[in-house]
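Notes to accompany the following structure.
Only a single protein chain was left out; the remaining protein chains are all shown in position.
So, chain A:
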């Protein structure tokens, strides 16, 4: 995370004021800003913030509600800055977003229609020190044990090369697996836990034990029943076994069987595929869509069809592996911009257009921006309105991966495009997966004047087996439910329930004093653990309390930012969430995980206000 911070406040009081002063933008802006400053000075709470501001602590960015008719923003920003060039530039960067917009002449006031709040609080210094210390200790012991294994003092559990091939070039370099062998192995039991039921709000885990410190596992034959599932991406609760809900899936499975045994271009386009593609296009409000059998491959096998040599890909630094792989396979030049940082993106865009391709200085053939809707490890939501205005200004194309956001955000579950109240036509390539919200498998690409090309040029259409028809039916039924085509409002209720659950869960965690990342509306909730030792302790103790959580560490996250990740589902009941929250509260004290210095008690206004705004 950047060593920059910006604290922007939108108070309920100021909001009223904003409404009043919206007629005169400039004055309104100044006035509110000024007032906010005054209010900040008056407020004892804020004074406490100021005491802390010397240290880089918190970055909360609130992009305020803008009135649709107003020409400019009547928002207020209150910056706590450090007298430091680096930080100043950091703030400029953040601030440049709004400034840039104004300059671009797109400030029609509709950029953000709702509050956009994201938290990336930085932990105290001692946490970072202890984290490195933890890795240091782990590494030292790793070397010690490697040494002992080499001298035969410790049993070698690792699988070894065949005798016949001992003189081949080693398949793995010893150092490559150091981390796996010595650190990951110690806490390996927290991943790949096998389950033996539907991955709904609760699941059953197969109990497994290890006799050799996680080198091998042995199943006891018992199951751990009704573990609360905080790990699966079952946002809308469509991973279910209800007979009525699955009726059509059962019928189609009986009719079609499981496989297709051919590719889309040869003999693998079934009527089911035609049906689902029409429905997906209708759901997204675009001209046409195409579906693929695997979400990962949707990215990795289609990006190469869209861009190639002489093209430029601008990719968010935290993009998913599938996007990275697709970009790499395409042969285009790849440049990375800072996560969700519009200034960084704009700089890259400007430089790219002005200076052209490196060495040859020819103009780029095309520039495509790759972003995700919700980032799965950060819980942040893409700044879509700003990206769209940048892409329009610089004539770039936008590829939006809605793997986690489709179904999960937006008033009717149509993803970040709807969340920001934008038109699907603003995005050139809409991509998403069916694995998460729809409880199925596969992915789609959709857009205007795009799909015909994909049908003829997609690697997946020519070489990969098409989607299983029963899986397609699951998507169709979930999507129909979301669209209300099944004659109920159940789909809408699920979306709303997810929103309520998300905000409740996030708010409570904030109050307890955990550091959690991401947008207040994102159902992906990363809770920062930092220290490597706490990864294992946290996940194991949560399992003892019958709660299944996902923990992630290096290399999936930066080395100092190990975290637990919760995925809130519409299927979670309030009781389940409370059970989890109570367990977290207890465990947070026990493991000393409550690193945040902004709990509810220290700053009530912010949370009161946000919950008020988001609930309506």
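Heads up, the rule we're going with is that a contact is a pair of C-beta atoms (placed from the backbone, for glycine too) under 8 Å apart; a residue touches a chain by one contact, two chains touch by 3 or more; residues count from 1.
What we mean here is this: contacts and distances are computed from a predicted model.
Colleague: Between "Eukaryotic translation initiation factor 3 subunit E", "Sodium/hydrogen exchanger", "Serine palmitoyltransferase 1" or "Cytochrome c oxidase subunit 6C", choose the name on the UniProt record of the chain that's been left out.
Modeller: Options "Eukaryotic translation initiation factor 3 subunit E", "Sodium/hydrogen exchanger", "Serine palmitoyltransferase 1" or "Cytochrome c oxidase subunit 6C" narrow down to "Serine palmitoyltransferase 1" for the missing chain.
Colleague: So one chain is hidden, and I want to know which residue out of A:183, A:260 or A:498 touches that hidden chain in the complete assembly.
Modeller: Once the missing chain is taken into account, the touching residue is A:260.
Colleague: With the full complex in mind, choose from A:167, A:211 or A:575 the residue touching the hidden chain.
Modeller: Going through A:167, A:211 or A:575 one by one, A:167 is the residue touching the chain not shown.
Colleague: Using the document's definition of touch, tell me which of A:141, A:213, A:453 or A:590 contacts the absent chain.
Modeller: Residue touching the chain left out of view: A:453.
Colleague: Tell me which residue among A:234, A:405 or A:501 touches the hidden chain in the full complex.
Modeller: A:234
Colleague: Which residues does chain A use to touch the chain missing from this display?
Modeller: 159-162, 164-165, 167-173, 180, 184, 191-200, 203, 206, 229, 231-234, 238-241, 243, 246, 249-250, 253-271, 274, 293-297, 300-301, 304, 306, 320-322, 325, 328-329, 350, 353-354, 363-368, 394-397, 428-429, 433-436, 438-441, 449-450, 452-457, 459-465, 468-471, 474, 548, 550
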